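One chain of protein is taken out of this complex; the other chains stay put.
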Amino acid sequence: MREPVRTIQLSVNGQASTVTVPVRKTLADVLREELRLTGTHVGCEQGVCGACTVWLDGEPVRSCLLLAVQAEGHQVTTVEALGTADHLHPVQQAFWENHGLQCGFCTPGILMTVVAFLREHPAPSREEIREALAGHLCRCTGYQNIVRAVEDAARRLRPARG
Amino acid sequence: MRIEGNETLHAPRDRVWALLDDPQALAGCTPGLEELRPVGPDEFEAVLSIGIAAVRGTYKGKLRITERTPPLRYGVQVEGSSAAGFVRATGVLELEDQGVQTGVRWSGDVQVGGALTLGSRMIPGIARMLASQFFQCLDRKLQEGAA
Partner (left out) sequence: MKPQVFAYHDPSSVEEALELLARHGPGAKVLAGGQSLLPLLNLRLARPEVLVDINRIDSLDYLAEESGWLRVGARVRQRWVERDPAVRRAVPLLAEAVRYVGHVQIRNRGTVCGSLAHADPAAELPAVAVAVGARMVARSRAGAREIPAEEFFTGPLSTALSPDELLVEARFPCSPPGWGWAFVEVSNRHGDYALCAVAAGVCVADGRVRDARLAYAGAGPVPVRLPQAETALREGWPLEDALRAACSEARRLLEPEADIHASADFRRHLAGVLTERVVRLAYRRAVDGAGGARA
């Protein structure tokens, strides 16, 4: 069979782009290879590790379990939209200061999950944080510091009292 | 993975044995079997096409009859591979004389490799489903033969 392709309009981080992609190509691969947004990492490619987590219309999803053609007409947000090297997002800052990452491979996905999670749970318990992180695998830092970073991030994001 | 089960075939043991000893009859009842070619004494090359939901694969491999003790025990060994991985299995059938019917005690040991390993959780259930299709078919053949 000839490779079926489709030209689609993608909206990623608020920017529209037109790309022609094979219909079988996952969103994760199109983000990285066509749009050169390599912050989204590809680990297991079967929805287990969580490294490829992005937002689709503001909700975290696995970009390896979505075909790029399916993202047409939706808003995609990747880790590149969170902060810059000079202006880290408060959650990124918290991960840095609490040693919530080491090699950093799993981090972009975790950040996308955590920012969305804290939006809905501004003052989460440890138990809730652990459940929220259950869909992410980290093989080097270990989860203690990641949980600590999320707790710290929650404090940073809560409006100051008084 | 070890799997076992019991079935009842509605024919006397001699007839059940005669059917089991006929490769063409067996072939007709093996789910998904597309080709069975003798390549030596008690050795066959087989092509099987098995599909469970979207997971379809064509497996090419060898089937060997490892034991034949009429009318009691029958042993087979199967090896096959597809693009998704490989399957190795051994199986033993034991026939128990129950007069007008025959009890079959079957057991098997299944190993899988490659991407198929990811589905290993479901392999015993799938093997059981295929085994039950196989025995239902044998039973139909036996009853047609009797009619």
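Order as written gives the chain letters A and B; numbering starts at 1 within each chain.
Here is the rule we use: a residue touches a chain if its C-beta (ideal position, glycine included) is under 8 Å from a C-beta of that chain, and two chains touch if they have at least 3 such contacts.
As the structure is a computational prediction, the values presented were derived from the model and not from experiment.
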Touching the absent chain when the full complex is considered, from A:Val69, A:Val91, A:Leu118 or A:Ala149: A:Val69
Subunit B residues touching the omitted chain (full complex): 1-3, 51-57, 83-84, 115-116, 118-126, 128-129
Where the missing chain touches subunit A, by residue: 1-4, 6, 22-26, 29, 45-47, 50, 53, 56, 59-62, 64-67, 69-70, 113, 117, 130-132, 134-135
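Throughout what follows, only the chains that are shown with their structure count from here on.
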What is the distance, in whole Å, between the centres of subunit A and subunit B, each centre taken as the mean of its C-alpha atoms? 47
